[in-house]
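The following block contains the structure, expressed as structure tokens.
As you look at this complex, bear in mind that one protein chain is not there, while each of the others sits in place.
Up next is chain A:
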Amino acid sequence: MATKVEIQNLVKIFGKKEKQALELVKKGHSKEEILEKTGATVGVNQASFKVEEGEIFVIMGLSGSGKSTLVRMLNRLIEPTEGNILIDGENVSQMNKEDLRRVRREKLSMVFQNFGLFPHRTILENTEYGLEVQGVDKETRQKKAEAALDNAGLLPYKDQKPNQLSGGMQQRVGLARALANDPEVLLMDEAFSALDPLIRRDMQDELLEMQETMHKTIIFITHDLNESLRIGDRIAIMKDGEVVQVGTGEEILTNPANDYVERFVEDVDRSKVLTAENIMIRPQTLRASKQGPRVAAQQMKAEGLSSMLVIDDNHQLKGYVTDKDVLSAVKSNIRNFDNILRTDIPKVSKDTLIGDLYDIIYDSDTPVAVVDENNRLEGIVIRSLVIGALAKEREEESNNGE
């Protein structure tokens, strides 16, 4: 496959004394030393890598490691201090304003952490924006924008304003907007980091699904190892502005380039670091104020469930009901859950480690509810998920042991 994006020795220095700092960078001084000596911050330090056409290339690193700076240099929202950016072999870092604008319009689109939607424009107008600035006539651009929204199932919302949609929906719009002018490269800066964990996983799935048909080149920034492993074809790890390792997830896990990467990767010791949040699923719930035994029976039948959780209007967990109790309540024509509600369900916070979850779930007949500090339901964990997560860990251990 062809190389789509390549960066060579890219450097960004923030602050005065740029030249002096740049010299120190080249002599191999660390970010900390340079800050001390010159007061300048090294955002990105001599980064180089190639991104192949059609791959999802993840850039991962802790906060402040230079990921946002790096990705913003690709479309020159941030001007590089030194180094080259090649897109399809064209040197973006040397381009004049006009050529740069053409590249931004035709080749690169960006998706932002906080969605970056224009609050004064409707969803459709937001989606049209990229085509509008290119001067595409109204009819054509509307058609294209509508097609992009339709693809994401967002067409019904086209006349609403962004703040009327949930975070997940807003980011779907952000993605649809980025895709509307059919770019070749998508730049996604922590695009899913602001979303709830469950929605975040849905979005990851949707991105992967979309990628199967679209084959875009995607440069995806995240600080989350699990996210990198899930969606990345290859992963670059950044520390203090430097790219310390590039490889597939598998390569990075089995062969960490240095202590820093290794510490990152320790996350993967699953029972120690994976938490309830990572494996919980969205539960089927009943709302006590609106739904009664008949609805419960209907839904349990449809979904093949033996019990369901009951919540109040504030999404706080009240307890659960079992299929047997529900059926007898229906027979005796009872309209609410008051008498059949059971409360002996284990509750954990989303930070509970999987190792600890195992003990709890082992001798529980019900799933384990994941709640926040206000007893609001966030998800449930079922036994098979815990066992699945632990089993993967065993596998990895035995592989590493060989």
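One rule holds for everything that comes next: a residue touches a chain if its C-beta (ideal position, glycine included) is under 8 Å from a C-beta of that chain, and two chains touch if they have at least 3 such contacts; residues count from 1.
By our rule, contacts and distances are computed from a predicted model.
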Per UniProt record, name of the chain withheld from view ["Rubredoxin", "Succinate dehydrogenase/fumarate reductase iron-sulfur subunit", "Glycine betaine/proline transport system substrate-binding protein" or "Glycerol-3-phosphate ABC transporter ATPase"]: "Glycine betaine/proline transport system substrate-binding protein"
Sole contact to the chain not displayed, among A:Asn75, A:Thr222, A:Gln245 or A:Thr275: A:Asn75
Residue touching the undisplayed chain, where the options are A:Gly15, A:Gly83, A:Gly116 or A:Gly292: A:Gly116
Residue among A:Glu82, A:Glu132 or A:Asp233 touching the omitted chain: A:Glu132
Those residues of chain A which, in the complete complex, touch the missing chain: 72, 75, 77, 101-105, 108-110, 112-114, 116-120, 129-130, 132-134, 181, 187
